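Encoded as structure tokens, here's the structure I'll be asking about.
With one protein chain removed, the remaining protein chains of the complex are shown where they sit.
What follows is chain A.
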Amino acid sequence: MSTAVTESPTAAPAAPAASSPAATRGHVEITDVRKTFGATEVLKGVSLTVPPGGVAVIVGPSGSGKSTLLRTINHLEKVDGGYITIDGELVGYRLRHNKLHELREKDILKQRTDIGMVFQNFNLFPHLTALENVIEAPIVAQGRPKEEARKRALELLDRVGLKDRASAYPRQLSGGQQQRVAIARALALNPKILLFDEPTSALDPELVNEVLDVIRELATSGTTLIIVTHEMGFARDVADTVVFMDEGQIIEQGGPQNIFTNPREPRTRSFFSKVIEPAFNI
């Protein structure tokens, strides 16, 4: 199962895990996950391994189950079959007396503090300033002292280049700035894993890069990143592993050089031929 991801370290621009010295946590193991909405099966048995500090980029046509898969990793979406572990710990369930018991809300919330998530529509809290957005979760979910949370939040806002906008409300910020605040908010919990759900899809083209640059910087920091995106150039730069999904299944995965230049599956080839060629031939 886990061989699939690490099979092509030679093709990857940087060998995952090994290149990041701090990467000892954030091992994601997704095993045969199934999910049904009504009559449609959106995930038909998906298995994926992302090693600590690894960067997995999930691509594929819309409706292929990419976002749903991402949302199962922090239990925003309950799985109907299969299971997910993070550093060996089951997500959303606990094994007791040979049965998987769903965790209580409190324990699920605690698990989620290890998993940051960045949304397509930012979902910043509009009635709170940038700084208040970032310090909220560390204070109430992790019980950090307010002054410490504030100090750390200002560091993070500085890291995403927005230290001087700490007291601005989200509506006073551009889309790109809002998304960078959202990234700082996710980082404030010091998560093992960061999930990005199409982080640039709601942005004007000229604002995409300021967000991608921040994510690029995170890719070398040792945090495990799982990114759903349509930015193929970015995927090629930043990914250790590119995962191609279609119709609720992983069709193919591998290092970016391999998968973009020499895809094995016809479906992968036809998808990339539609998406990549215009972008690469500029």
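We take it that a residue touches a chain if its C-beta (ideal position, glycine included) is under 8 Å from a C-beta of that chain, and two chains touch if they have at least 3 such contacts; residues count from 1.
Going forward, contacts and distances are computed from a predicted model.
According to UniProt, the chain absent from the figure is "Amino acid ABC transporter membrane protein, PAAT family", selected among "Heme lyase CcmF/NrfE family subunit", "Succinate dehydrogenase / fumarate reductase flavoprotein subunit", "Molybdenum transport system permease" or "Amino acid ABC transporter membrane protein, PAAT family". Of the options A:170, A:222 or A:254, the residue whose C-beta touches the omitted chain is A:170. From the options A:90, A:109, A:154 or A:275, the residue with contact to the unseen chain in the full assembly is A:109. When you scan A:78, A:94 or A:127 for touch with the missing chain, the hit is A:127.
Of the options A:74, A:177, A:200 or A:229, the residue whose C-beta touches the omitted chain is A:74.
Contacts to the hidden chain, counted on chain A, fall at residues 74, 76, 105-106, 109-113, 115-117, 119, 121, 123-129, 136-137, 140-142, 169-172, 185-186, 189.
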